[in-house]
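Structure, as structure tokens:
A single protein chain has been removed from this complex, and every other one stays in its place.
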Amino acid sequence: MSADPTLTLQQLAALVGGQLYFGGATPPPLEIRGVASVAEAAPDEVTFLGNLKYLPALRRSQAAAVLVAEDFAEQVTPVLIRVPNPSLAFARLVAHFAPPPVSFAPGIHPTAILGEGVQLGAGVSIQPFTVLEAGVSVGEGSVVGAHSYVGQGAKIGAGCLLHPRVTVEARCVVGNRVILHAGVVLGSDGFGFENDKGRHVKIPQVGIVQVDDDVEIGANSTVDRARFGRTWIGAGTKIDNLVQIAHNVVIGKHCLIVAQVGISGSTRLGEYVTLAGQVGVAGHLEIGDRVVVSAQSGVSKNLGPNALYMGSPAVPALEYREQVAHLRRLHKLAERVQRLEKPPA
Amino acid sequence: MSADPTLTLQQLAALVGGQLYFGGATPPPLEIRGVASVAEAAPDEVTFLGNLKYLPALRRSQAAAVLVAEDFAEQVTPVLIRVPNPSLAFARLVAHFAPPPVSFAPGIHPTAILGEGVQLGAGVSIQPFTVLEAGVSVGEGSVVGAHSYVGQGAKIGAGCLLHPRVTVEARCVVGNRVILHAGVVLGSDGFGFENDKGRHVKIPQVGIVQVDDDVEIGANSTVDRARFGRTWIGAGTKIDNLVQIAHNVVIGKHCLIVAQVGISGSTRLGEYVTLAGQVGVAGHLEIGDRVVVSAQSGVSKNLGPNALYMGSPAVPALEYREQVAHLRRLHKLAERVQRLEKPPA
Partner (left out) sequence: MSADPTLTLQQLAALVGGQLYFGGATPPPLEIRGVASVAEAAPDEVTFLGNLKYLPALRRSQAAAVLVAEDFAEQVTPVLIRVPNPSLAFARLVAHFAPPPVSFAPGIHPTAILGEGVQLGAGVSIQPFTVLEAGVSVGEGSVVGAHSYVGQGAKIGAGCLLHPRVTVEARCVVGNRVILHAGVVLGSDGFGFENDKGRHVKIPQVGIVQVDDDVEIGANSTVDRARFGRTWIGAGTKIDNLVQIAHNVVIGKHCLIVAQVGISGSTRLGEYVTLAGQVGVAGHLEIGDRVVVSAQSGVSKNLGPNALYMGSPAVPALEYREQVAHLRRLHKLAERVQRLEKPPA
């Protein structure tokens, strides 16, 4: 990471309200040019120790300085800067050294293609090679990234950021301050067929996708339109990369859906649900509020609220851990049975 | 969903051949503007009860009316419309209230870039910012969506719908009436390397992808070209979103491949195979006709035809269910062994 706003150690300590510690010597005239993790830091970078498990790595670190807790008492090469909360202080330094965020000037790029009756709010930025079909609306201050496609009659709210190459198909509705990363597809057809004499005949998927305010959806994730009505992502929910949301799924507010999760048709999640990476959820289920499902689990039944579930099929965490423990002891159990069958003479 | 073609209750009942039931009172002068699921329905929408497990939700539903079976005898708020088959009748209403499908006018958008010798059938629609490289052909009535790319010499049949942002790489062959959703990639290189003194050297992937008639492939799914010959998707097969098909895979006719499935190189599926969500299949296997593999299973061996398989590694369903049942009783088995070892005095 580039680091224009160079700091001396003294300036850096002042910025985070920390105490420099040199072990009695004169402070070296170091110039700090950036931030990095313990393992990655270069000799002109500052790092932090948020967890003592990284102490061995810190001993090998090339960092110029390290933010540590006030009671830190180990001998390490980097200059110590003692602060009440190293993680928090580090976040402040990350912000200091961050390059200015990329901004997109308001205006409609001359290559953009706008259909009839497109409505654009004040200050929108329509980037190169976008297609906004007839009847699309985009709210105040939103950015529609290069190569994005917004289908007939779709609505994008205010303050949204569509990264390059997003597809929002016809009639879908996106709220305010929504972030859609590159390659997201909203409104592809749900996977629904009827068998007619051995052929799979497509069931029309005439519903929409509705994405509420403050949702973020990760790169190359896909959300299918409803068979009828809507597939619905509740406000404040955050979805990671390569996630699949099937038709008529309803996700409540403030959920966290980690990468490569798949949720099958018509399943409903409550609020504050967390699905860890690669979880799969079967169709037509109800997942209660504040449920957490651990990575790679497979959910095949309704899950009650306020609990942690693990495994495939997913069961309450305690039950899963017991299963795993028993499984690991299984060879011993088999030996015990053998001894019972043939007791030593 | 918007609902232009408003219906009175009487019109609605007539449309589905059902009997209105008001419990003796005069029918309310309701105007029905759309269809929705039991949980989602607004006071001007009609819903249906396809399964009695949704009866509690129906009691809380705001729907104006509900399609029910002829023997339905519960007391609920929505007006009842009794029909022989509520699901079927509902499908008719979905079609009635559906917005007109988006259509793409025939013609070549002026921004499209066509290479030498491109052949276009009658009535094709080539959308904005498409690239058709030299020697491409597109059959009668097909739509090539915005931002799509069709590589050198690739062939697209008649009556196809390529949604926006589809990539069909060089020389691939797509049949008739094929639907490719946004972000599909056909013809990326197969994942093949030879180790040469510690470096992975690319094995040329010179084959193609062949997609036969009436196939549908979901958003952001990927199908690699063959090392030589072809990766082949048989007629009538339907593939969901985010599916990975490796090089030289052969999928028979009329299969269903659900979201996030991955099929490794050179594996061959028979006809009417169903792979449920997130299934993984190892390479160089044979999967028999009409095999069903349940969600998240991992297939590591050939599978005989006409059977259901579950688990990772996948085994016949009965064997899997016994394993799971035994696993759940494992703590009891351990207790029983303990009692045998130390019988109560």
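For clarity, chains are labelled A and B in written order, and residue numbers in each chain start from 1.
Basically, a contact is a pair of C-beta atoms (placed from the backbone, for glycine too) under 8 Å apart; a residue touches a chain by one contact, two chains touch by 3 or more.
Bear in mind that the values here come from a model prediction, so they are computed numbers and not experimental data.
**Q** Given the contact definition stated above, which residue among A:Ile81, A:Ala146, A:Ala246 or A:Val292 touches the chain not shown here?
**A** A:Ala146
**Q** Identify the residue among A:Arg33, A:Arg82, A:Arg165 or A:Arg230 that touches the chain left out of the display.
**A** Final answer for the missing-chain contact: A:Arg165.
**Q** Can you work out which residue in A:Ala14, A:Leu52, A:Val201 or A:Leu327 touches the chain that's missing from view?
**A** Spelled out, the listed residue whose C-beta touches the missing chain is A:Leu327.
**Q** For the chain left out of this view, which of A:Asp71, A:Glu116, A:Asp196 or A:Glu341 touches it?
**A** Candidates A:Asp71, A:Glu116, A:Asp196 or A:Glu341; residue touching the omitted chain: A:Glu341.
**Q** On chain A, where is the contact patch with the chain that was removed from view?
**A** For chain A, the residues touching the absent chain are 1-2, 35-37, 39-40, 91, 94-95, 97-99, 101-102, 111, 127-129, 145-147, 163-165, 179, 181-183, 214, 216, 218-220, 236, 238, 240-242, 254, 256, 258-260, 272, 277-278, 295-296, 312, 324, 327-328, 330-331, 333-334, 337, 340-341.
**Q** Which residues does chain B use to touch the chain missing from this display?
**A** 111, 113, 129, 131, 133, 147, 149, 151-152, 165, 167, 169-171, 183, 185, 188-189, 191, 193, 198-200, 202-204, 206-208, 220, 222, 224, 226-230, 242, 244, 246, 248, 250, 260, 262, 264, 266, 268, 278, 280, 282, 298, 300, 312-313, 322-323, 326-327, 329-330, 333, 336-337, 340
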